[in-house]
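Only a single protein chain was left out; the remaining protein chains are all shown in position.
Letters A, B and C mark the chains as written, and numbering starts fresh at 1 in each.
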Amino acid sequence: MQTKQIFTGLVLSLVCPALTFGGTVSGKVTYTGTPAKQKTIDMSKEPSCQKQYTTPPTTETVVTGPGNVLENVVVYVSAGAPDEKSAPTQAVTFTQKGCRYLPHVLVMETGQELKVLNDDQTSHNIHPLAKINREWNKSQPPGSPPIVDKFDKEEFISVKCNIHPWMHGYFAVLKTSHYSVTGDSGTFSLPNLPPGKYTITAWQEDYGPMTQDVTITGNETKNVDFTFKAKPY
Amino acid sequence: MGKLFAVVLVVIALASAVPIVMHTWAPPVDISTHGHAIDEQLNDTMVEAGLSFLAAQILLAFFVFKSAGRTSSDEIRTFPGGARVMVIAALVLVGTEILALGVLGQKAWANVYFKPAAPDALQVQAQAGQFAFYFRYAGADGKFGTIHPDKIDEGNSNFFGLDPANDVDSRDDIVTGELAIPTNREVHLMMHAKDVGHSFYVRELRIQQDFVPGLDLSVHFTATKPGKYEIVCTQLCGLGHYNMKAYLNVLSPEDFDQWLKQKASEQ
Amino acid sequence: MATIIHPPVEPGQQDQLRTGVGSGNGSDNRLPGDGSSRSVEERPSAPVRTGIWVALAAITMMFAALTSALFVREGSANDWHHLPLPPILYLNTVMLLASSATLEAARRRVASYMRSAGVGRDAAMFWLYSTLVLGLMFATGQYIAWRQLRAEGLYLATNPNSSFFYLLTAVHLIHVLGGLGGLLRVIYKLQPNVMTLRRSTMDATSYYWHFMGILWIYLLFVLWLKI
Partner (left out) sequence: MSDASAPAVHHGPPTTFLRKHVFSLDHKVIGKQYYALALVAVFMGMVLSWLMRIHLVWPNSPIPGLQFLSKVGAPGGVMTPEYYLSLLTMHGTLMVFFVLTNAPFAAFGNYFLPIQIGAEDMAFPRFNMMSFWTTFVAFCLLVLAFFVPDGPPISGWTAYAPLSAVGSDAGPGLGMGQTLWGLSIFVFCIASLLGSLNFIATTLDLRTKGMTLSRMPMCTWAWFITSCIALLAFAVLLPATLLLILDRVAGTSFFIPAGLVISDKLEPHQGGSPLLWQHLFWFFGHPEVYIAILPAMGIVSHILINSLRRPLLSAKVLIYCMMTIGFLSYMVWGHHMFVSGMNPFSSLVFSFPTLLITIPATIMTLIWLGSIYGSRLRITAASLFALGFISMFVSGGVSGFFLAQPSIDIYLHATYFVVGHFHMVMGVAAIFGVFAGTYFWFPKMTGHMMSESLGKLHFWLTFIGTYCIFMPFHYLGLAGNVRRYSAFTDDFLVPLVPVHKFITYAALFTGAAQLIFLYNLIHSRFWGAPAPANPWECTSLEWTMPSPPPWDNFGGKHPVVYHDPYQYGVKSSTGDYIMQDSPEEAKVSA
């Protein structure tokens, strides 16, 4: 029995890694203290965007949810997992809508294709302030085709639009496919981890990275929680 | 062909004058207290320049009309008085024109630049950066927090590089994307350029002033008519230049106080 | 060597010129003022001589612009750190002035040598070569001055004053090297087998060289000046 199970597991893991019943790391990202008050964005400069909001939107530097959970936190395996052989073929898309970025934090793998769309009636310029990768700055008039590009080094890249200075987002370029971004529940889960020692990193754009080590032995679920210290300003 | 030239030229000259006379594309109604002087100056100049334009073009047409096609059988006539007349005419006509306009213009210019701002003027700081204007009101304490260029973080809406953590003055500063001002109260606009050269241009205010990096300039003006007007950048500042603008919101004093309170709550 | 362009004017022609009365009212027809009724040997100016004055005017304008930029920049912000000039500059100044003197001596020798065809060439050559040597010493001296500043950690972009120091000295040095080029050309043209030197070329070269000296004094003063 036992041996058979392991054997099938081994075979499957060789055949298609995606289906291996590996371990899972899951948890919740919270904060302590009082986070900075998010400022309302003044879009009066761009009426075509302003009129899309009933209540003026706020900045997204620190997005919190009920129960002190943190959103937009990138949690990923920063060490232990083998580097990916090849980037996934499907592209990730980054949309400019109502003079904001959707999503605010976009995770992609090195070499994975990035598509930038402009859903607005005004032209934007996309300016990833990359330091390790190549910095570029292209503007995208309404109706022009999507801008397609890729980054080949691991980096958290701050993205901005100079025409609408409040527009701000992040490209999280990772070497691994084991990542997750916390939503309004603040939870994350990294499944399909083969047995081994891993370093899990949680990165928040304002508070920076936090890491924890975890060991996976076979088919189990380890719980790892992250708690950031919030700054009032 | 010479006669044709004359006719065409007269037609062009008159046609060019029509929209001016009809005020088809005239400056918008002035809402400032100093603007009328500029408008008068503009009109006077328009009359003098317009007349000399028409006179010169029509004279050219007339002379060409008369002298085209005259052959060697016709004798050459010299303009009565010759060059001397021309020189004197230019000196007298244009000279007086220059003096008149120059002196008048000095007054209009002085209204804008040679009077210092009134001490009780509303102090507003304007910052121009690629590619938006932001405005700052001192808030309750009436003190502006100091600017720390290294702290500027537009993604976090910290456009002026304020440091509320350590700088108490800056905590109640009101930062907005539109410039709201009360009617009939002088506004002292302190101008600061964040990155490259920009300019502050409001047609209705008859105000245009460059933002020069590293140079802290200021203008002061008084608006009289409530309404929403556009502030645009007129100094080439990069790819977003054409879209760099903000709204000037002239409110009645009561509405202005309301607006200020509301903005303060949003900070 | 003189190639005469206008043959001396015959009297008849001269009269013609005098009496030539044009109609119309452009300019009055007086006797041509550019000496066309004289034979050309008396004409003082030659293109090269005029050209050099024009060139000097342009160079003056350029350095006027650069130095006024210096004064504006010095006043525009409080980041101006006055840098003490490397003392070797004063030695270089002496070199340059000395070279002016030697070149003047050379010019005189060349003139007399040209008048009395073939006598006193060696003297001329001696002064020319000593000018060349002094000029080269000036150039090396300037280079040493730069080395000293770099040793003190003062580079082109260190502060506005160092920027202007390197800029002005470099631009001046480029012009000096140009002058040395002209000097070599003169020396070449004086070689027995060439002998194509014109008096105007010699003069032009020396005017230029003297001007470089004056210009250097001015620059040195500007760089030394504290406002």
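One rule holds in what follows: contacts are C-beta pairs under 8 Å (C-beta built on N, C-alpha and C of every residue); 3 or more make two chains touch, one makes a residue touch a chain.
Predicted model, so just to flag it, every value in this text is computed and none were measured.
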Neighbours of the unshown chain, displayed set only, are A, B, C
Identified contact with the non-displayed chain, of B:120, B:150 or B:254
B:150
The listed residue (A:139, A:182 or A:201) that touches the chain absent from the view is A:139
For chain A, which residues lie in contact with the unshown chain of the complex?
122-123, 125, 127, 129, 137-145, 147, 158, 160, 162
Interface with the undisplayed chain - residues on chain C
1-6, 9, 13, 16-17, 20-30, 32-34, 36, 40, 43-48, 50-51, 54-55, 57-59, 61-62, 65-66, 69, 72-73, 76-80, 114, 156-157, 159-160, 163, 167, 171, 198-200
Footprint left on chain B by the chain that the document does not show
1-2, 5, 8-9, 12, 16, 19-20, 24-28, 37-38, 41-42, 45-46, 48-50, 52-53, 56-57, 59-60, 63-64, 66-72, 74-79, 82-83, 85-87, 89-91, 93-95, 97-98, 101-102, 105-106, 108-109, 112-114, 129-130, 149-150, 152-155, 161, 194-197, 199, 201, 203, 206-210, 212-215, 217, 230, 232-243, 245
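One rule holds in what follows: only the chains that are shown with their structure count from here on.
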Contacts shared by chain B with chain C include exactly none
Quick one: which chain's Cα centre is the longest way from chain C's?
A
Between chain A and chain C, tell me the centre distance in angstrom, where each centre is the average of that chain's C-alpha atoms.
68
The positions of chain B in contact with two or more other chains are none
Residues of chain C engaged with two or more neighbouring chains
none
Hey, which residues of chain A end up touching chain B in the complex?
39-45, 56, 59, 61, 122-123, 125, 139, 158, 160, 162-166, 168-169, 206, 232-233
Residues of chain B touching chain A in their complex?
129-133, 154-157, 159, 164-165, 176-178, 238-240, 243-247, 266-267
